Every structure is written in structure tokens, then in C-alpha cells.
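Of the protein chains in this complex, all but one are displayed in their positions.
Letters A and B mark the chains as written, and numbering starts fresh at 1 in each.
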Amino acid sequence: MKKSIFIQALNSKKWEKVQRNWYRFSRNYLSIIGLITVTIILFLAIFAPFITAHPEAVGRYVNFSEAKKPPCLSYPFGTDMFGRDNLTRTIYAFRISLLMAFVVLLIAVPLGVILGLIAGYFQGTWIDTIIMRITDIFLSIPPLILALAICSIFPRNLLTTMLAISILWWTWCCRMVYGIVTSVKGEFFIQSAELIGAGRLHILFMEILPNCLSEIITKITLDVGAIILIGSSLSFVGLGAQPPTADLGSMIANGTKYLPDQWWMAVFPGIALAIVVLGFNLLGDGIHDLFVVEER
Amino acid sequence: MQTPLINIKDLHLEFKVFGGTLKVLDGVNFTVWPKEKVGLIGEASCGKTTTLKSIIKILGMTSARITKGKILFKGRDILKMNKAEIQDVRRKEISMIFQDPTAALNPVFSIGSQLKNIIKYSVGLKENLTRKEIETRAIEALKRVMLPDPERILVSYPIQLSGGMRQRVCIAMALLSNLDLLIADEPGTSLDVTINDQILHLLDNLVKKKNISVILISHALGMIKNITERTYIMYAGSMVEVAKTAEIFINPLHPYSQDLIAAVPKLTGEGISQGIPGHIPDYLNPPPGCRYHPRCRYVMPICKVKNPPFLKINEIHQVACWLFKKEVNQVGK
Partner (left out) sequence: MIKRKSVMTSFLSMVKLKMKDRRIIFIVKRLFHSVFVLWGLSVLIFVMSRIAPGDPARMVLGTRAPEEVVERLRIAMHYNEPIYTQYFYWFKSVLRGNFGVSLVTQHPVLEDISQVFPATFELAIYAFIFMTIIGITLGILSARYNNTWIDHLGRLLSYFGIVTPSFVFAIMGMLIFCYLLNVLPAMGRLSPGIIYPPKITGLITIDALIQGNFKVFIDALKHLILPTVSLGLLGMAEEARITRASVYNNMKKEYIAAAESYGIPEKVIMFRDLLKPSLIAVISVLGLEFGALIANSFLVELIFNWPGFARYGMNAMLQKDLNAISGIVLVLGVVFVFCNIIVDLIVDFLDPRIHLVKERNE
């Protein structure tokens, strides 16, 4: 009698592995907090139009009679100087931040990983030299500064910011993957694969890449937080998403002008930003701990 | 009656880990007399190293907890000593040679720097030695273990030395003071056989010269036979048998000892033994009563309930097995 594929999958070893990893993950309360936080944030971001009370707050809306109201029942985060609801704007700002992180990682990670694999595999040849020298140039200065420079010179909008960060970000992935590949390259299983006659592509993607996967996944999770931070720093000085789009950094910047009386305009987005980064950091740490094999 | 040098009475020790507690030591009884050489045999992870480490209390930074028992050194309870007294003991009276010489040497300090550190802060603490004197002592220590070119070794780092040289350096470090007891935890196990032999001879000479007590842990039964006078056999956290070395090899009484000695391949080629069926107990949930009972050929109902104490067969030979209760009663009375 053939069991249904679903039941077979549930009973298979892979599912056991998933269950075991989940058990290990869930023992650390910090990782669970991270997971819950990230889930909530994702939920809020995706379903923002359906759950926010004042969707007009994101557009060119002005209502001076409601402006600068402190936090109350109808406006839990208060309103800003144009009368827009801060809570709605904060939730929509999550969308922008997550979008930015998603796009940047979508571009930077495949690019960086592939280049890192190639450079590491052909270590010592001109391919390696060129790729790593270019990486070194981009890595010589902290990413925020180069991103600031690039974003300031070119037209100031969200797209520029995303592209600017992507151009910098692939180098970090590349450097990390290069390190892993060069350390794994000398191991015997690579040599035996070559002896059997495996082609270069096969070795790169089927032998070496799985060794990097754990680090790549951890890095991606932690990077979301880092990219959101850089993005907010850029929009804080006016270089990212332009008004009236809601972005955490620009909201904080606008709020600072109204300190200390209308403190809610800067404080709530600030706390929201910290919570987003915290969530992804905790999640990333939890994932990292999963991949660490405990020594006795 | 002489006071024994080391007298461990009913020691219970556990480790706290993620899934619960590992009850590693389950009532260890262990005695060493002055100027005696004692061997300790047992399978991997049966608690030998832990027992010895607890003698000088260097389990401090791990999650070990001693729940019951006493460790008496020259009559004083080590577990009740304060930091200063224990440090005195470690400096002047007991020394330990570790199993893996590579792990026992700090990789970022040179050998000389580590040796001089020991001389300065430990052995020669109250003596106010000058730098020249410290250096001389360090070189002497290296010469004592037959290391060539001691000056060059003093400035080298552990990674630059071979395995055998590292083991000799560890022995040199252990023998810096005039000790009463040397604990050797599987010296030479991580090296290949020829070096192993040299180390064994070296240890033998040094021990005979100084005439100190030795506790020797080894898997190499030949080493035990050559050096020790009395041998303990340990299983799963407690001692199961102790006898004169010669006697224990000829006439092992405990079922585990019998299987163990039988498992040694003999030069006369009587065939390779089957090994011992079963596996070592899970320390998280150890079997009740005698910990060997799941694998024992002669298991009796009482074995599953009560842990057998050490029963005397003669003056030196003792066995922890209920099989010998009747004999003891017959002999004793």
C-alpha cells in the first residue's frame, strides 16, 4: 500500500531534522522573541493597507486641525506637524525599510556569493586578484560613508539609495564567501570530487556552496537589520525616500525639530526602528546558534 | 598505620548540562600510599580524568559539582581547603601531566615564557628569584627531560615543536617542583608508538630517580605493567576492582575486569576477542544499582538494585561485585 507522499514526507528523516532543529531553536527564549518580532513586523508590513486606521496619512494629506496631537486613543502614536497619524506612517515605514532590505539583498547576495565562489575557487589566478582587489577598494571605507557620498551626488530617491547600498553590499558577501571557500578548498572531499571527474560547476555549487549556506543564511538575516539601519541613517539626512513617503529615518529627522515638546514625533519611530533591528538580530543569532555544533 | 597520600572516599560528582545532570562519578573509592605507583585502567569517558582533576580541584571553571564524598590528601580534606592552601598543594606537592600536550600548552605564549611563568608565580613564589635564576631553572627543567637545544626551545612557540617534544615540555613543567605525587593522564597516547616508548622510559627514569608516588592512567596495559605496583579498574564512574598489578592481570575477578583483560590481543595469537557487548551507560539516566549490570554475564537480582561496595578478597585485592559477597562472608568470618 502506498502511503501518501505527504505522510511519507512527514515521517522522513528530513522532517525529523527540522523538528530537532526547531527544538534546539525554541530552547533559547531570545530567538523565539526574535522570530515573533520579525513575524509581527512582516505581517504589519504586508497587510498595512488593511489594518491601519488612517491610510491617508501616507500621502499628501494635510489636516492642521489634527496636527501635533499627543498620543491618544484615536492616534496611538500622536500626529505629526501635518496632522498625519504617526502609527500609520510608522507601519508604512516598515514597508519601505523591508522593501529596501529585500531589494538590496536580492541584488547583492547572489552577486557577492557567485563572485566569492569564483574568486575563491580560482585562488591565486588573475580572476581572484581582480575580484578581490575590487572588493578591497569598496571595503576600504565604512559602507555608510560611501553610500552617503553616492546618494548625495545622484538624484535623491529611494531607487538610488537601494542601488547605492547594493553596490557596496555585494563586496561584504563576496569577502565572506571567499574566506569560506579558501578554507574549504584544501579539504579532501574537494580533491576526491575532482578525482572522480566532477566538473568545476558541479564542485562549486554542489560541494562548496552547501558549506557556505549556513553562514550565508545567518548573514542575510543579520544583514536585514544592518541595511535597515543604513537606510534609516541615509533618510535621516534626507537622502533616501523622499516626502511624503513615510520612512523611519526621515520621520525621526522631522521629529527632532519639534523636540522636546512634541517628543512623540521622534521617539516612537526611533523605538520602532530599534525594535525592528533587534528582532532581526535576535533571529539571526538564533539561526547562527542552530548551525553551531556543540562541543562536549 | 601509615596515612595514605591520597584517600578518596565515596566521591560523587555531576556535571550540569543542557538536558539535565550527568552523574559522572558515582561513589569513587581510591587510595594511594606514599611512594607507591598506582595504575588506573578504564574505558574512554568512564570518569578517570575527572576523578584525577578533582583531586587538585581544577574543575573550577567548568560546570562540575561535587555532591558527596571526601578527598583526603595527607589527611587533609581537599574539598574544604581554601584557595591559598590548595594553591600550595598544587605548587609543591601534586603535579599533573595532561593527556593532550598540544591542548595543555597556551598557543600564544612561547615555551620559555610559560615555563618562567610557572617558576615565577608558582614554584618560586616566595623565593624572589632573579631573571637569570629563573632562566637557569627553566633550562635545567628542559634538560631533565632530555630535550636538545633548550635555549632554542625556550623562544619557540608550541606550534613549532613536534608532538613528542611538546609532551616532554609538559613533563618538564610538571616536574619543576619537588613533588610528592605525580598524576600522569595517558602520557603518550596522542603520539605515535616509538615516541610513546621514549616517553615511557623517560617517565620511568624520572620517577625512579625522585622516588615519588605516581598515579598513571593509560590504555597501554604494557605501560601499566611496567611502572605500577597496584592497579585500579574503573567503570562508568566507580572503581570496580583493585589489586596488585601482576595479580590483576593474571586473576581478574570482576566480570568487567575479566572481559577487559581478555580483550587484550596476545602475542601468542589466541585469537582476537569479541569485545564486550553492550555500551557504556548514559550518564543522564544511569542504570540503578551496579552500573555494569546491563552488560554483565553473571547478573543477579541484587545487582539491579544495590550498588556493591568494595569487598575485600585479601589485604590488597578488593572487588566491587555482589558475586563475592558469599566468599567474603566465608573468608572474613
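The working rule: contacts are C-beta pairs under 8 Å (C-beta built on N, C-alpha and C of every residue); 3 or more make two chains touch, one makes a residue touch a chain.
In this text, all values refer to a predicted model and were calculated from it rather than measured experimentally.
With respect to the full assembly, the chain omitted from this view is in touch with A, B.
Considering the full assembly, A:I153 is the residue among A:V18, A:C72, A:L106 or A:I153 that touches the omitted chain. In the complete assembly, the contact with the undisplayed chain comes from A:I145, out of A:I36, A:A53 or A:I145. If you put the hidden chain back, the residue from A:T79, A:S97 or A:N281 that touches it is A:N281. Taking the complete complex into account, residues 53, 56, 58-62, 83, 87-92, 95-96, 98, 100, 103-109, 117-118, 121-123, 157, 159-160, 170, 173-174, 176 of subunit B touch the chain not shown.
Although one chain is hidden here, its contacts on subunit A can still be listed: residues 133-134, 136-138, 140-146, 148-150, 152-155, 225, 229, 232-233, 236-239, 252, 255-256, 259-260, 263, 266-267, 270, 273-275, 277-278, 281-282.
Assume only the chains that are shown with their structure count from here on.
Separating the centre of subunit A from that of subunit B, both taken as means of CA atoms, is a distance of 53 Å.
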